[in-house]
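Note that one protein chain of the assembly has been removed; the remaining protein chains are unaltered in position.
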Amino acid sequence: MKKQYKITLSVLAAAAVVAGCATAPDSVDLDKLTADIVKASFRDKGIVKASVLDTDETNKACSAADVAGKPLDEKTAKAIEATNLKTVKWPTNGKFLGDWKEGEKLAQSGRGLTWTDKADTPNGGNCYNCHQITKEEISFGTIGPSLYNYGKIRGVADPSSAAAKPVVEYTWGKIWNSKAYNACSNMPRAGHMGILNESQVAHIVALLLDPKSPVNK
Amino acid sequence: MKTKNALTWIALGCLVSTAGWAQKSAVQSIEEYRAMLQDGNPADLFEAKGEGLWKQKRGPKNASLEQCDLGKGPGVFKGVFVELPRYFADTKRVQDLESRLLTCMETLQGLNAAEIAKTPFGKGEQNNMTALATWIAAESKDMKFSLPQAHAQEKVFYEVGKRLFFQRAGAHDFSCASCHGQDNTRIRLQDLPNLTKNPGDGVGFAAWPAYRVSNGQMWGMQQRLNDCYRQQRFPYPGFASDATVALGVYLGVNSKGSASVAPAIKR
Amino acid sequence: MQSRRQALKKTALVAGLLASTGMFPQFAFAFSKEAFEAKNLADVLKALGAGAPTESKDVTITGPDIAENGAVVPLGVSTTLTGVKQLLVLVEKNPAALIALFNVTASVEPAFSIRGKMGQSSDVYAVAVMNDGKVFFAKKEVKVTLGGCGG
Partner (left out) sequence: MADPMRIRAQAAGDKTTVRVLMAHEMESGQRKDAAGKLVPAWYIQEVTATHNGKPVLTAEWGPAVSKNPFLQFVVKGAKAGDKIAVTWKDSKGETRNDEATVS
């Protein structure tokens, strides 16, 4: 504890000198200082290791854009999307749709991967935290768009048809790695980050696209 | 102020909701429920305990905290909360209320600050810390936030706090801004204040410490931030660590002019 | 085995405790254990030695239509009737139905507010047990939602 403070203090003192008293704090040094403070402040707890803060280029670029208050330039955004699209694992058995009932259970659960969860806690999809999905569940979030009638609106009558293929693939890809289609999406990359496995992603695709799912009633 | 906020929110809910009137009615019912809880906030119990602890001689030095300097001189407790976190010359650090109380518990009472910081929330001295923070906050109730930004380190901490706020990482790529970066959104049925700007009187930063009915616990700002980070799938932020204090500076400066309602009662 | 001396000491301690906290001897009533373990309204009333209940508009139960959190549900019981002996608060679907029992005296209004725990959505009851043995009740449904991200 004491030692950590000392480290931070010396860094701070240095920053104070650089920043001076009148001029605006220098951005590069602030990024470095923030990194040092993060290192000194966070520690491993339960299943969450401090190393998860050493994040990938996608997150780094998006965080920097957020701090600057302006979106990524189109070229960088496209490059990030392309990188993420390459990570999408398509269903090995060719089946994009699982069981919508299982999908609903996953959509309801926000559990897993916090430091109070166990390694064997089944992860949820967190979907209702941000999206309206079925009409029956009134406790839904609004950070993401409503997904009610998701398949119906997109004209998916038969998910196995050739006509439905682009929508089915996009839906799979979006859940697997949301950043493949929107570089700085707020949505987690469920498949890519190992939150959900292949069959779980298929269940959620079914919840959204199966004509029998309450989503499309 | 709370009601006004809720009403705006209900109106918006009607516009965007496809679930129509059933949705609106559920939201109204929950507003009624929240209103019912306002009278008789168990935070009062912690407030009373905190006041007693401030005056009580404790620790190896058998001293009270009555000479503690929370930013407006030794012993001044009225109005200090709405100006924290701030820079303290004696420690040469920017400190929030809980960090500063730690300093006073160590220097005045001879208690071990590092030990207290390591103690889990809800255990031992941390319970006393929460009660003290609740009482000090209550002594600034209805006052407007006005964090000092004159010192270079206060400015630096604001900038660091801003970077922490937008830091995306962890299994879910979440940053604070994922949930608190837009207007008029909610997670499940909880409305989410936009903390990149002033979210209004008694909202966000201006509502903590608060009593949480879901677990019957009193939480200070440190525990509030700690649990945000837990749900964000981040690792554990140290109690009164520079990261949590810097984030407090960012949120507090953004809340300039908002009235504090602490101690509040929350879901 | 507890020695007589120990037993005496204990009694003295309890008596001292009662005296020091201002507990009056007339308050030494037995806890209605059976009633607080009963599963439903009928069994609660049976345990209290009261008769069958009749629904009455003179008894009022207040509570939210939806409780955001089942851990804290504000509930109020009151009646406009005179000659009330006890007012009870019950939650039908809790593991034990009875939450609280108030012995009404002439010095207090027959109206009390408390907060109770609810495991799930359920009817909640206000029950008035009268001096003449009659029992009146009112009920209302309270829905308990799951809020927040925890799921």
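Every chain is named by a letter (A, B and C) in the order it is written, and numbering of its residues begins at 1.
Heads up, the rule we're going with is that contacts are C-beta pairs under 8 Å (C-beta built on N, C-alpha and C of every residue); 3 or more make two chains touch, one makes a residue touch a chain.
Given the structure is predicted, the values throughout are model-derived calculations rather than measurements.
**Q** Indicate each shown chain that the hidden chain touches within the full complex.
**A** B, C
**Q** Identify the residue among C:Leu45, C:Val91, C:Val127 or C:Val142 that touches the chain left out of the display.
**A** Spelled out, the listed residue whose C-beta touches the missing chain is C:Val91.
**Q** Sort through B:Lys49, B:Lys162, B:His180 or B:Lys266 and give me the one touching the missing partner chain.
**A** Considering the complete complex, B:Lys49 is the one touching the chain left out.
**Q** Touching the hidden chain in the complete assembly: which of C:Leu41, C:Ala71 or C:Met130 does that?
**A** Checking each option in C:Leu41, C:Ala71 or C:Met130, the one touching the absent chain turns out to be C:Ala71.
**Q** What subunit C residues would touch the chain not displayed?
**A** 14, 17-18, 21-24, 26-27, 29, 31-32, 36, 71-74, 91, 94-96, 98-109, 111-119
**Q** Can you list where subunit B touches the absent chain?
**A** 39-42, 44-45, 48-49, 211, 213, 216
The criterion applied here is as follows: only the chains that are shown with their structure count from here on.
**Q** Grab the C-alpha centre of each chain and report whichever is closest to the global C-alpha centre.
**A** B
**Q** In whole angstrom, how far does the Cα centroid of subunit A sit from the Cα centroid of subunit C?
**A** Taking the average C-alpha coordinate of subunit A and of subunit C, the gap between them is 48 Å.
**Q** Round to the nearest whole Å and give the separation of the Cα centres of subunit B and subunit C.
**A** Inter-chain centre distance comes to 36 Å.
**Q** For subunit B, which residues are shared contacts with two or more other chains?
**A** Where subunit B meets two or more other chains at a single residue, that happens at 26, 187-189, 231.
**Q** Among all residues of subunit A, which ones touch two or more of the remaining chains?
**A** Those would be 126, 128-129, 139.
**Q** Would you pull the subunit A residues touching subunit B in the complex into a rising list?
**A** 1-2, 4-5, 8-9, 12-13, 15-16, 19-21, 24-25, 30-31, 33-34, 37-38, 40-45, 48-50, 52-55, 58-59, 62-63, 66-67, 113-116, 126, 128-130, 132, 135, 138-143, 146, 148, 179, 186, 188-189, 193-195
**Q** Show me the residue ranges of subunit B that touch subunit C in the complex, using the header's touch definition.
**A** Going through subunit B, the ones touching subunit C are 26, 29-30, 32-34, 36-37, 40, 187-190, 213-216, 231, 267.
**Q** Could you pull out which subunit B residues touch subunit A in their complex?
**A** Interface residues on subunit B, with respect to subunit A: 16-19, 22-23, 26, 92-93, 114, 117-118, 152-153, 155-156, 159-160, 162-164, 166-175, 177-179, 181-182, 184-189, 192, 230-231, 233-238, 241-244, 246.
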